[in-house]
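First up is the structure itself, then whatever we jot down about it.
A single protein chain has been omitted; all remaining protein chains appear in their positions.
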Amino acid sequence: MENFEPVIVAFCCHYCAYTAADMAGSQRLPYPSNVKIIRVPCSGQVDSLHIVKAFEKGADGVYVAGCLDGDCHFKNGNVKAAKRIAYVQKYLEEIGLESERLEMVNISAGMGHRFAEVASTITEKIRKLGPSPIKASASL
Amino acid sequence: MQNSKTNQNNKVLVVGGGLGGIRTALDLAEAKKNVILIDKDYTIGGLMTQLDRTFPTNNCDLCTIAPHLSESNRQEYIELLTMTTVSNVSGEKGNFSVTLTSKPRYINLERCTACGDCLTHFPGCVRFNPGLDHRAPTCMRYPQATPQAYSIDLDKCEDVEALVKICKAGAINLDDMPINREIKCSSIVLSPGADVFDPSHLDYLGYSNLPDVVTSLEYERILSASGPTGGELLCPSTGKQPKKVAWIQCIGSRGLQKEAGAYCSNACCMFALKEAIVTKERFQKDIETTIFYMDMRTFGKDYELYLNRAKNEFDVRFLRSRPHSILQPDGTTDLTLSYTKEDSTKRFEEQFDMVVLSTGFKTSADTRQLAEKMGIELNSDFFPITEEFNPVVTTKPGVYVAGTFEGPKDIPETMVQASAAACLAAADLPETIVEAQAPKEELVERDVLLEEPKVGVFICDCGDNIGSVVNVDNLVAHAAALPYVAVAKAEGHGCSRSSMEDIRKTIVEEGLNRVVIGGCSPRTHEEKFQDLLQKAGLNKYLVEIANIRDQATWVHSGKPKEAEKKAEDLIAMSVASVVQAHPLEDQTIPMNKNVLVVGGGITGMTAALNLADRGYQVYIAEKSDKLGGLANFLLTTLEGGDIQAFVANMIEKVKSHDNIQVITRALIVDHSGMPGMFTTGMQSGPQMSYRQIEHGITILATGAKSNRPKQYLLDESPLVKTQLETQRYLFENPDKVKQWQNVVMIQCVGSRTKDNPNCSRICCQNAVKNSLAILDINPDARIFVLYRDMRTYAFQEKYYQMARERGVVFVRYDQDKPPVVEAAGDTIDVTYYDTILGMNVTVCADNLCLSTGMIADQESNKELAMIFKLPRTEDGYFLEDHVKLRPVDMPVPGFFVAGTAHSPKLIRESVTQANAVAARAQTMLAQDEISLGATAAIVDGKLCAACLICVRACPFGVPFINADGYSEIDPAKCHGCGMCVSECPAKAIQLMQFEDDRILAKVEQLFERITA
Partner (left out) sequence: MITAERKPLEELIEYIKPFKRILLLGCNECVTVCAAGGRKEVGMLASGLQMARLKSGTSVEIQQHTIERQCDPEYVEELASMIDGADAVLSMACGCGVQQIAMRYKDKPVFPALNTKFMGASERQGVWAERCQGCGDCLLGITGGICPISRCAKQLMNGPCGGSTTGKCEISEDVDCAWQLIWDRLKTLGLTERYLDIIPAKDWRTGGGSGPRKIIREDLAE
């Protein structure tokens, strides 16, 4: 457990968070390598199914990163995403997973710092929560 | 880059790479015109990049326009020269010779990879804005953050040789010399911007010795996340969050201080409002914000609503007063403002923690020199003298101006002028014979549908960027073992010419049908590799980029093992995903090059003439039976321009133009099609006969109506007139005007009210104009202007000043205590409350002029909005795509709006918008077909349950249930967000390029590896 390195999937909107991740890169802002980014055209495209599948396959944490409030390139994708995340969080609780393993964050394209910061905080949080009970059992 | 043509005059020189200059250059480039864009700074971006957020959306919105800009056009048509100034100009319109001088950058841009090694080791002597972000990270959003390279300050460098050595790319070139080059161009657009007034010499404001007295721009930097305080609002002196912040308006504007301009700086009221609102929004609600102002000038589109929000929602306190001084009592950090209020003669003192000086615009010495070199004349405030109806045209033919260099203004107006300048500058270019483009090699695409996936993985070392952190050979070995991978190779700099050629060859020789590049970001390089695939005979959507540089080696360089493992994962995920990729086709539709202009007023005619002159067929559909619109009722402008002559001349030109067809009494009844190929049906002529017009562009120039509220005895007493009627009366009955003793004007009649909350923008200058005209006829007339805020923005301020000097009495009234008007025989009694006297005053007026302003033509706009499916503002004007950055583009591609259909404005401003619209339209008209990309949602009808969830989920209203009973999404209209996909309960919709199986393949691959 001490050497537990969580695997975290970050669904990032092309127009904001994905760009912010690139920005964190060009500014060489380190964050934990546990975070693996999957690019999507809009946080509103991230299906509840994508999220639960990630957990089913063994993700220790998942987050969806969309644009700041009012900044969505497609009007309201980030708002829809936030609602969806709240819904899936409840489902995770039903399954017996801590809902804290899933999170919605808002990051604008320019916020390289914030991207790195969010990646670090979420990784730390998941590290404290420990390995996903699903992965732990699956590998038994 | 068409450098080979440097010696020809077939291009436009744009001076100044701020927001305006960039807009001008992009408009020209997208219309396939050659541009040289120069800026004296070492990257482009200008003043806006220093702003934290912009009004009225409180966002930094540059990102929303970036995706629309076409990369290839930029590269092909724009030559960008930074650190470059104009040394000499000769020649004339159509054939200028310009000498440009570039300072040495000491860095070879071709070689620099922006790796940052030089900055890390020699921070003192390297100048770097990562794009633009050093000052405002939000603006890095803009891919135009160009060039993304460094520059060296040699004077500060102690160990030059070590510096040269540190650069592995060998990009540091100490032999760099200032370069002079001669270029030829047909026309020149000047948008070098303006400076901000420096209040240091105004000792009573204490700016130079009190750290907590800052300018509005400095305050902006304090608010900014990338600013000196990291986005925290802190007093510079104490480092504590202020509890009370005050803004003082008109610093350096309206001729009030030493060295101040006589003009109003136009944008500062909104600027201060924004800062006050953001202060409340972002920090504590309980920070007290006070704005000391003379007149709140929120005259732009929906700006009044912003003012109301500041007052009502955010509790910003407004004090109509000019503080006398800012002092600091000894031993404290307080700032003491002493001021008096408008209804009092007492002196008040109040403590603040911070004071923000709303400093205005000022032309700089540099730009004055530039003007001199260009040979354009300047006015007494050192702004260019421009044509009376066309503010981007200077006194020198072929030289145009835009942005704050032309006059103080905000971003939307800068954008409009920039587009307008692009339009006029393009018109000066020689007729280009549409070069029979060397027939593009017909790229044959191999059909791979039935083939087993055969993936090639090419991994870059990107110099040290990837290779120094991870072992590329290990990555290659790992990739080679993945399913379906036929070839895995290290490629050095994958994007270099030789590597690209090697990848192409490998694809062809090995018969690959899918490609993964392990390298940098798909945001910047996807297009490049897509082109490469096409050259190799593959569909361009069969490539995927694993971002192992920006999102692995750059951020995990301290932990190379982890970085390598992550890079392996990212590559494996991309392979899994690309295996699921299938060939896609870009949606393209042919561009119909006819233009429909709705509305035949000055705006519509101006746009029509511009486009018709460029050879496009234009139809003007005018609702009434004649051209000219509202301008038919206007006589002269504030500056004395003859409107009737202007309109008559324009109508004549339109009528005799071969490429313009005017349809009067036209009523638009139906509309269909998509951007680039619209069909609009209308009834026209006395018989109302029906006809259809096919067109690719629609320009809305439907104008507005002059307002006529039933107030103050209007239409009841012959002595009460609107300003519009007054002007005509002055012209027709000067003898009667000579008899007038007292004239009263009431402002904001029917504007800035509950029913019509916005400001009509034009009325204050109208009142000033008519006051001066009355005094010209009858110098003894006593004129009282009852106003709420005098909004004589920019250079109109001069006339307001003049009116006061000539004795016009301006009295402010409160909205809650409006003047009372009573008929009294031959006169009209107007009673108002005078705050200074503290009592009611009655004037027996011979004439009462009401400034009734403009309102949207609700009925016809509503009708048109429904037919064309366009959004409107709450008060009925058409709503543009982006208030800040796309002020004349409608959200539906192919639709543009200009003139008073957009919001109330003056003729000059309408003409500018009309020119801007013509430029924006040409960016589309220059294309033979419109590409819509391939990212569209596609419904599988067999799975669809016709539940309507997608219909409701789509932010753009695209899906519909078709005649076959299932949902259909027109790929030409789909914006590609995928929201319908994620909400569909039947999983009947897939978003191309981001299909579920591709996303899930990534997820599965990632964990397969981990659990394995």
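Going by the order they are written in, the chains are A and B; count residues from 1 in each one.
In this section, a contact is a pair of C-beta atoms (placed from the backbone, for glycine too) under 8 Å apart; a residue touches a chain by one contact, two chains touch by 3 or more.
Keep in mind that what you see is a predicted model, and the values were worked out from it rather than measured.
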item	value
Touching residue (missing chain; options B:475, B:542, B:744 or B:953)	B:953
Residue touching the undisplayed chain, where the options are A:14, A:53, A:73 or A:114	A:53
Residues of chain A in contact with the chain not shown	47-49, 52-53, 55-56, 91, 94-97, 133-134, 137-138, 140
Touch residues of chain B, complete complex, unshown partner	943, 945-949, 952-953, 984-988
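Note that only the chains that are shown with their structure count from here on.
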item	value
Chain A - residues contacting chain B, complex	7, 9, 14-16, 18-19, 21-31, 33, 36-42, 44-50, 53-54, 57-59, 68, 70-71, 73-77, 80, 84, 108-114, 116, 135, 138-139
In the complex with chain A, residue positions of chain B that touch it	57-61, 63-64, 67, 114, 116, 130, 133, 136-141, 225-226, 521-524, 547, 549-552, 554-559, 562-563, 565-566, 569-570, 573, 935, 953, 955-956, 975-979, 981-983, 991, 993-994, 996, 999-1000, 1002-1004, 1006-1008, 1010-1011
